[in-house]
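Below is one structure, written out as structure tokens; comments come after it.
Shown here: the complex without one of its protein chains, the others still in place.
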Amino acid sequence: MTGRASVGAAAGLVFRRDLTLAWRRWDEVAQPLIFYVVVTTLFPLATTPDLNQLRTISGGVVWVAALLASLLALEALFRSDVEDGTMEQWVMTGQPLGWLLLAKVASHWVLTGLPLVVMSPIVGTALGLPFAAWGTLMLSLLLGTATLSVLGGIGAALTVGVRRGSVLLSLLVLPLAMPLLIFGSRAVGLVMDGESPSGPLQLLAAIFFLSLSLGPVAMSAAIRISVES
Amino acid sequence: MTGRASVGAAAGLVFRRDLTLAWRRWDEVAQPLIFYVVVTTLFPLATTPDLNQLRTISGGVVWVAALLASLLALEALFRSDVEDGTMEQWVMTGQPLGWLLLAKVASHWVLTGLPLVVMSPIVGTALGLPFAAWGTLMLSLLLGTATLSVLGGIGAALTVGVRRGSVLLSLLVLPLAMPLLIFGSRAVGLVMDGESPSGPLQLLAAIFFLSLSLGPVAMSAAIRISVES
Amino acid sequence: MLPDGARLAAREINAWRGDRHILRDVSFDVRSGEFLKITGPNGVGKTTLLRVVCGLLPAESGEVSWRDRPVQGASDEFHAEMAYLGHLNSLKADLTARENLRFLAGLRQALSDSDVDAALDRVGILSRGDLPARSLSAGQKRRLALARLLLSGAALWILDEPVTNLDTAGIALVEDLIREHVERGGLALAAAHQRLLDDAPMLRRLELQ
Amino acid sequence: MLPDGARLAAREINAWRGDRHILRDVSFDVRSGEFLKITGPNGVGKTTLLRVVCGLLPAESGEVSWRDRPVQGASDEFHAEMAYLGHLNSLKADLTARENLRFLAGLRQALSDSDVDAALDRVGILSRGDLPARSLSAGQKRRLALARLLLSGAALWILDEPVTNLDTAGIALVEDLIREHVERGGLALAAAHQRLLDDAPMLRRLELQ
Partner (left out) sequence: MWTWFHKFASPPHAYRLLGRLAPWLGWPALGLILLATWWGLVKAPADYQQGDAFRILYVHAPSAWMSMFIYVVMAVAAAVGLIWRIKLAHAAAAASAPIGASFTFLALATGSIWGKPMWGTWWVWDARLTSELILLFLYLGYMALRSSFDDPQRADRASAVLAIVGVINVPIIHYSVEWWTTLHQPASVTKIDKPSIHIEMLIPLFIMIVGFQLYYGWALSRRLRGEILQRERNATWLTKTA
């Protein structure tokens, strides 16, 4: 034992632990991605196969699917750690809890958000999204899913101690997620109309940094309440 | 103690237990509804507020939302019962396990599927779905969500264990859900075009009875494997 | 009074966990009116043995028989006559103590409210009957799990460290429950580290190593 | 050697669970080199008291102080010096024993692989180091949780029924661990139903009722 672990080292451990756990249970991790692909590929089947009509709404469809897929995975974010007593140990490490939770959220994003971003051009193309909009779609999804992970982290931390948390969680998080959806799909829409998407993208970035600064405090306050029992 | 409980009584208890767990409060009953409404409001936000354009995809949107809502809650269907040891007790009640699990799936459907069916006309109308299509939408959703619950139950039973093989099988369940989505939205599409939806509806009914007859056996086999540890 | 002449026998059980051969040719035999205490250090395979007997784990070889018929093919009949208390209490944290009993023990036996209350009273947590299991103390949870046994109507009790988390009065309670059950013609198997009915006449021992 | 002169004091703690007044004016005082054993029947409030001390439950009134400063405002400093072992083992079932230690104890102390192995060896499960925690026996899980304490580098140990599921050798191990820790200048609190260091000179008792 070479002395006290630094905050960075502790956060790094949390991050690596979650990747390790995900590797052991990759069927769970794959769920959101499968959902995302299935929803977007089935959307034309469920609605209309006409690419011209699809194209106008493709950005929005990809965005909604990404939003819902992220939500799918959020519910379990803290649950097992609270139930098996890991979380109460984290509260008592003497390390700033907010940073540990942020590291956990980051690994969650790497596991669920990032794959959605990476897959989005393929999925979008299947819906008729033009090549020119790829960059904007990916950038907006990058910011959007990351923000959603933080906001969802707050929601998950609040609802982890209550019954039927999943529905309550979406009730809390979806309203906060609506602006993301609006700006994200507007950015894609703008670029498809040949205009500059920088306005909505900047707003997305602003929301991201806002939630990043609020997230750790709110999450750690919520988790402290949830471990009380 | 007035003697051994009958199978029907046991299945009834499982059903009531899950309702009790979920229905502790009025707001928990209302939450699936609110969730559903929120999910479907996201679509016009992300795509287009134009009702004429929305109308053509409204059936598909409602159907995709139903698919998500079923998936959202299904993942955890058996997990807590397996982890806290309830499931191994069920295995050892001497009652036919398949029926107990079917009762559990039924209560899950009553809590998540049925509210979606009931709300669908309102939600559909907000998306421009014509009155004439209400009946078909509700009937197709009734069959579809029930089938999804059973199929999802099989998937959940398979994935709850740690076995690697379960992953492949869970990947098989989602594709099984695809025909539901296709037939369901086609039925709605047909009736909106003034044609008879009975073809796809009959197919849906056939899939439902098929899954109902397969479900109990498949679920109880999968659960017996997952409690072995 | 329970049906008489019941007999549980295990013959040369071998079981593996992963790549470890945990149980090697374990045999035992318990009859109506007997209590078998299984001892041995941590990790020796007590839980493994009990779960094999319950049919929750497959054995590599050997046979478990109940009333002189192999358990293997007739597990529903066997399960209907036995009750298992594992390391886990099998409680739903969100249901009250009463509901837990009604919804789990009720799967086996048709129960009236007074049955449930009598069982809660016997294990000393009647006053906590309407608390969610989540709010019970560790020992109260274990007592609730014991109450489930009382309501199971089973002839064979299989107990894995039943006195975990119990106070002195609780240990005496478990001893009384087992004694009464066995004297009524039942059978009991328990894994335990502590003293448990060590001087009682019905005790038989199996030491794993 | 741990820093000396540490002192944990609780003054007139009152705590409620739901609408029950569980702890009424509970006070105690432990110094470096002492071990406080908390006893009392099931459900009396031992766990509640320990969790209040840890700051995991709010007290209605009263104060816990560490090194003569109230814990309330300075919980990170306090937590850095204490380690809690609850009824739950706080293990991730899918991680191996080694990984469990590295990822949980590592949050507090920078650990090398040999530290982890030494701790596993001390609690007697070194040979099980690469098994997922899910596959460990109940007693082995408890031992793994004890290994976490050894690696915490904390001056204050708060133990809730540490000997749960342990065999006779395991109980002796816990006694040795506590004795060594306390002799090194540490403090320990434990709730227990069984005998635990009952004749040791460092023992102090608190009986709840």
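Residue numbering begins at 1 within each chain, and the chains themselves are lettered A, B, C and D in the order written.
The rule is simple: contacts are C-beta pairs under 8 Å (C-beta built on N, C-alpha and C of every residue); 3 or more make two chains touch, one makes a residue touch a chain.
From a predicted model like this one, the values you see are computed outputs, not experimental measurements.
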Of A:V29, A:L71, A:V105 or A:L174, the one touching the omitted chain in the full complex: A:L174
Omitted-chain contact residue, chosen from A:L33, A:A46 or A:I182: A:I182
Residue ranges of chain A at the interface with the undisplayed chain: 154, 158-159, 161-165, 168, 171-172, 174-176, 178-179, 182, 210, 214, 218, 221-222, 225-226, 228
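The definition used in the following text is that only the chains that are shown with their structure count from here on.
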Separation of mean Cα positions, chain D and chain C [Å, integer]: 30
Residues within chain B bordering two or more other chains: 21, 24, 162, 229
Sequence positions of chain C contacting 2 or more other chains: 94, 135
Chain C contact footprint on chain D (complex, rising order): 17-18, 40-43, 47, 87, 125, 128, 131, 135-140, 143, 161, 164-170, 193-194
Residues of chain A defined as touching chain D within the complex: 1-6, 9-10, 13-14, 16-17, 20-21, 24-25, 80, 84-86, 88-96, 100, 227-229
In the complex with chain A, residue positions of chain B that touch it: 21-22, 24, 28, 31-32, 34-35, 38-39, 42-43, 45-48, 53, 56-57, 59-61, 63-64, 67-68, 71-73, 75-76, 83, 159, 162, 166-167, 170-171, 174-175, 177-178, 181-182, 184-185
